[in-house]
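Before we start, here is the structure in question, set down as structure tokens.
A protein chain is absent from this complex, but the other protein chains hold their places.
The letters A and B name the chains in turn, as written, and every chain counts its residues from 1.
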Amino acid sequence: MDLGTFLWTTFAVFLTMATFSFLYKDNPFYKFAEHLVVGVSAGYFVVILWFNGLIPNLFQRLADGDWYLLWLNSSKPWYIIPAILGIMMWARFSKKYAWLSRWPMALYIGISTGLAIPLTMSNQVNKQLYATMVKIDWAHFFGHGSFNLLDTTSGFSQLIIFVGTIASLIYFFFSKAHKGVFGAVAKFGIWTLMIGFGASFGFTVMARISLFINRMQDVKDWGKVAFNYSGNNQNYSVWFPIVFWLFILFVIAYIIYEIGYYLRSRTNKA
Amino acid sequence: MNIFDKMMRLDRRWIFLFLIIVCVVTYIIPFKVPIHVVPEVRSIYDFIDTLEPGKIVLIAIDYDPNNLAELQPMTFAIVEHCWRRKIKIIFTALSQNGPGMAEQAIRDISDSMKVDKTYNGKFYKGREIKNGIDYTFLGYKPYYGLVILGMGQDFRLPFPTDYYGTPLDSIPMMKGVLNYDQTAGVIDISGGSITDAWINYGQGRFNFPLALGLTGVMTAQYYPYLGSGQIFGIMGGLLGAAEYEKLADNPGRAMGGMRIQLYAHMVIILFIVMGNVGFFMNKRKKKLREKGI
Partner (left out) sequence: MKRQIPFALVFIFGFFTIFQYFVPHESSEWVYEFLLDWILIIGIFALALGIWSLWRVSIDKINNRRPNWGYSYVTLAGLFLMIIFGFTAKNGDSWGYYFPFVIAVLLVIIMLIQTIKAKGQSKILYIGLALLFLIISILIGYFDKSWSIHFSTSEGLKNTMFQDFFDYILIPILSTMFSLLAFFIASAAYRAFRARNVLATILLVAALIVMLRFNFYLPGAEYFARTSTWLMNVPNLAANRAIVIGIGLGVVATALKVILGIERGYMGKG
């Protein structure tokens, strides 16, 4: 890693710290990072849309035409139509012509809903229902081989899946009051749903902690590079630890400033 | 306020501080957490591990930097496993910041591929990974549902060129590769609703083998598709990534992160237990008071 890249990683660590400082309170560093990321991500998207979108899918297909003839003489002149429809989307910003943007919108909505109906019905509803209505394996009701309630393919599990799915669906059916047998089934449904939500929560905790761990790993890697921990960096120079300590000094100085500010505001209040 | 009240109403900044301290301390002390591999991860590993060299797998990098922590380790483990076994990869990136994630992953894994390594007792010689021969990176297009459908007709329909602007016909690896039929399967590593599109519009329409790498938040929601056989595997969150790393004998950030997970989970469980003990003791006290004792 050369010094330039190290300075970049130091800046990345600075931005990480700036964002974490929000845990204490909102501050200028956090605001800087927040506003910067909005701009950079939008700019990135512009470039991607241009080189991955407009150039290959539109301009290169019209490339053999001439612009002053509006590309009508190219070999695929029909690609001008979606371009015009796309430009019509921009009419949204005018109050007078905003209705023009409905045409391309209608085209998109028509096609996407038309696709969604058969495909969602078959994959999200039908196939799930088929999978629910399997023949229960009575021969291995308590597990394959020995008695094992935790066998996920046993008849017992299949029965729970079947009853649980139906009961949960019944719980969502609000047109009939949840009373009597119907109410009892709905109650089993909500129990099943609760297990599902609990399991989801257990996974969510892990997901969130992972994000924090990743940030710690990045900061640690930065520290390792600063002191050439692996020892194989040919571009290593004395500037690496200097930058590292300057950054640490900066962080400490800011923390001292914040503490001073806090103490002053307390004496002022008193 | 008695001690049980205090247990119930702790200021949240104490929780933050305690969590940070525990995470940092466990991070400094190195130890290994044994990983128990679940069948839904093993099936993904087995799928890659039994493919013949030269086959093509489509890996969809559909996540943004927000979810990189959980999903990048999966990408690293799977892609390296594929490349070590000389399996070719088509990358797509259908989320807004996905292309950058895919590029970074390709760059980093290509670097680690240059080194000789031994995985699961098998020696793999380091080699140069070449764009167009070992992989093709198709890049980004808007409206992922329609792109997935379009790729089922012909990859060239939504992607006339790859990410770098090379026409698909002039890429050696893509010769004779028309649509999903010429690929062995799709692995979607995703942090959002693109997964639904892969299931409904991709697997549901074109019937290719599909496996998912998901963030922890989403994992539980996709088990119904596993049960119905629409997908053949799920890797959920960092633990899923760690399980794959263990199977592939390629420990990386996921396995390194699990020991912090272990203690962070214990901290959170401790706080939950504390809140509940406070809650029940208070309830008991109130009952006793009502009875006039």
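Everything that follows uses one rule, which is that a residue touches a chain if its C-beta (ideal position, glycine included) is under 8 Å from a C-beta of that chain, and two chains touch if they have at least 3 such contacts.
Given the structure is predicted, the values throughout are model-derived calculations rather than measurements.
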Residue touching the undisplayed chain, where the options are A:L69, A:V134 or A:M194: A:M194
Absent-chain contact - pick from A:G183, A:G202 or A:G223: A:G202
Sole contact to the chain not displayed, among A:L54, A:L69, A:V134 or A:I242: A:L54
Positions on chain A where the hidden chain makes contact: 8-9, 11-13, 15-16, 19-20, 22-23, 31-47, 49-51, 53-55, 57-59, 78-79, 81-83, 85-87, 89-90, 92-93, 98-99, 102-111, 113-121, 123-125, 128-129, 131-132, 149-152, 157, 160-165, 168-169, 171-172, 189-206, 208-209, 211-212, 214-215, 218
Where the unshown chain meets chain B, residue by residue: 10, 12, 15-16, 19, 33-36, 38-39, 64-69, 97, 100, 103-104, 141-143, 146-147, 149-150, 153-154, 157-158, 163-165, 220-227, 239, 258, 261-262, 264-269, 271-272, 274-276, 279-280
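As a convention for this text, only the chains that are shown with their structure count from here on.
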Chain centre separation (chain A, chain B; CA means) in Å: 12
In the complex with chain A, residue positions of chain B that touch it: 16, 23-24, 27, 66-70, 96-97, 99-100, 139-143, 145-146, 149, 158-161, 163, 165, 199-201, 203-205, 215-217, 219-221, 224, 227-230, 236-239, 253, 256-257, 260-261, 264-265, 268
Residue numbers on chain A that touch chain B, as the complex places them: 23, 41, 44-45, 48-49, 51-53, 55-57, 60-61, 108, 111-112, 115-116, 119-120, 122-124, 127-128, 130-131, 161, 196, 199-200, 203-217, 220
